[in-house]
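The other protein chains are all here in position, but one chain of the complex has been omitted.
Should a chain be cited, it is by its letter among A and B, assigned in written order, with residues numbered from 1 in that chain.
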Amino acid sequence: MMKPYQHLLDTEFLSKEEMQGLLNRARFFEEHHEENAKTFQNRFVANLFFEPSTRTRFSFEVAEKRLGLNILNFSEEVSSTTKGETMYDTVKLLSSIGVEAVVMRHRNEKCIAELAKQDTGCTLINAGAGSWAHPTQALLDLYTIWQQFGEVSGLRVAIIGDLKHSRVVRSNIWALQKFGAEVVVSGPPMMRDAEIEKHVRYVEFEEAIRSSDVVMLLRVQLERHEQSLFEGAEAYLQSYGMTQSHFDQMQPHAILMHPAPMNRGVEIADEVVEHPRSKIFTQMHNGVWIRMAVLERAYLERGGH
Amino acid sequence: MMKPYQHLLDTEFLSKEEMQGLLNRARFFEEHHEENAKTFQNRFVANLFFEPSTRTRFSFEVAEKRLGLNILNFSEEVSSTTKGETMYDTVKLLSSIGVEAVVMRHRNEKCIAELAKQDTGCTLINAGAGSWAHPTQALLDLYTIWQQFGEVSGLRVAIIGDLKHSRVVRSNIWALQKFGAEVVVSGPPMMRDAEIEKHVRYVEFEEAIRSSDVVMLLRVQLERHEQSLFEGAEAYLQSYGMTQSHFDQMQPHAILMHPAPMNRGVEIADEVVEHPRSKIFTQMHNGVWIRMAVLERAYLERGGH
Partner (left out) sequence: MMKPYQHLLDTEFLSKEEMQGLLNRARFFEEHHEENAKTFQNRFVANLFFEPSTRTRFSFEVAEKRLGLNILNFSEEVSSTTKGETMYDTVKLLSSIGVEAVVMRHRNEKCIAELAKQDTGCTLINAGAGSWAHPTQALLDLYTIWQQFGEVSGLRVAIIGDLKHSRVVRSNIWALQKFGAEVVVSGPPMMRDAEIEKHVRYVEFEEAIRSSDVVMLLRVQLERHEQSLFEGAEAYLQSYGMTQSHFDQMQPHAILMHPAPMNRGVEIADEVVEHPRSKIFTQMHNGVWIRMAVLERAYLERGGH
């Protein structure tokens, strides 16, 4: 029986100390990014994306290449899963041919957690699991806030929007709360989530944007909701989206975040996307350093080659 | 505001001197191809192909690998554009994660030109834009002609076939005319294009093949035309295609070109595809050196790392 590797399933299972270690390494990678150590040149990683993704897949791929890893890319369309193979067998195969870590995105929120109970030989890194968890997104958000304010403890972070369908909310709550931030949520009544509100307080939209140090918008998946609710995008934007006038109500030091991809004109207006206090593209930038830290942890923990 | 990078949108926007510089570098890369400098090992490029392509994508990929670039490959099927993100946001994301140049093919001929007006942070390289432009194809054609004849000035080049639907014609006209070649066009009446004939003379097919130094065939997209016109492929081949008998009417020094993929038995007969004076596979070969030159220009212009 092989040793159970330290999978990255969610921030829920990381201590504050482990996360702080990842933040420190991310900062190291950001500061030394022109050096390109390519530490892991003889080692293999597989990216298994069972759901379309551009930014997360590319962000991992840049991180992997900066670490010198050899990459196998897999998307559902061109795979043998059409032949009815189990996920266990697929990942065990990857282990057999030399892959050590698997970065996985899957629609089914239980897929990666189930797999982690078995001994595939690979370290699993969650790149988005249904609407359950997206830990590297939460870690890069945490890094962005830490970078901006110097510390996270004592900050108020408002997460606003489609709470029901977001894979980002929960992962962010666990991470931010462990660092001593106060998390509140807001958004339209129909998008509220009772389970989430066991852990954080719901506040009205105006209070959320006026009182917070960080306003984190969520992507609205309008197609999953009743149109009658909002009469479309414009109504959402005016009530719960970040217009210029809503932005002006934020505290002068407060920053705006969004995990992307954005629906411009729905949860965010064009004119605030690239405001100096909008950190949306900074978040994407920071994703590379966080993913390098997460991958480095996986490979170092497995021992050298 | 970042500096506006020198995008490669079309040969229309390149001076003769700039193109000559690219030809010189292409020749350098061809002559030194066994050395494999891998100059840009720490830098990233993305290939965004929103339309299927084999040869252009692979040609760029070989060029990129020879330069040592790290590559992100993107095809429409596996992307987040299905989530309604704007092209600007997609490319800005790529810039945020470290990509410096984007090689883009798109059905919409205005897409890349519109994008070039915005500040994405990436240098854009056009790998085929609708039926508007395909500048690296024109440059590799120019290189092939220059290589064959020693100079381009004074040559007559006949471009024959589906003028209406080709992305290659215009890019070739601008490039060849700036180098002092005389360009004429020919083909069936229904495939003529009034806009193109403002710049070059239309001649009858027999005159085109008999009088030219270079005969450049275009791919026929029969599916876009009325069948009644030709009664199919064979009729086209006999009237406007390059049969052996038409080939024999060319001047003894004249060469045959085709941007590929070829429709054998439509615009070209099997027996002439690999004639010593057919440069079709030489064109493909030369595409690698031209694309290395184009990429090198993009990265050098951005400054070192």
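The definition used in the following text is that contacts are C-beta pairs under 8 Å (C-beta built on N, C-alpha and C of every residue); 3 or more make two chains touch, one makes a residue touch a chain.
Everything numeric in this text was worked out from a predicted model, so none of it was measured.
Enquirer: Since one chain isn't shown, list which residues of subunit A touch it in the complete complex.
Expert: Residues in contact with the chain left out: 41-42, 44, 46, 70, 72, 74, 77-86, 89-90, 92-99, 305.
Enquirer: In the whole complex, what residues of subunit B lie against the chain that is missing from view?
Expert: Counting over the whole complex, subunit B touches the hidden chain at residues 33-34, 36, 49, 52-55, 58-59, 61-62, 65, 75, 77, 260-264, 281-282, 284-285, 287-288.
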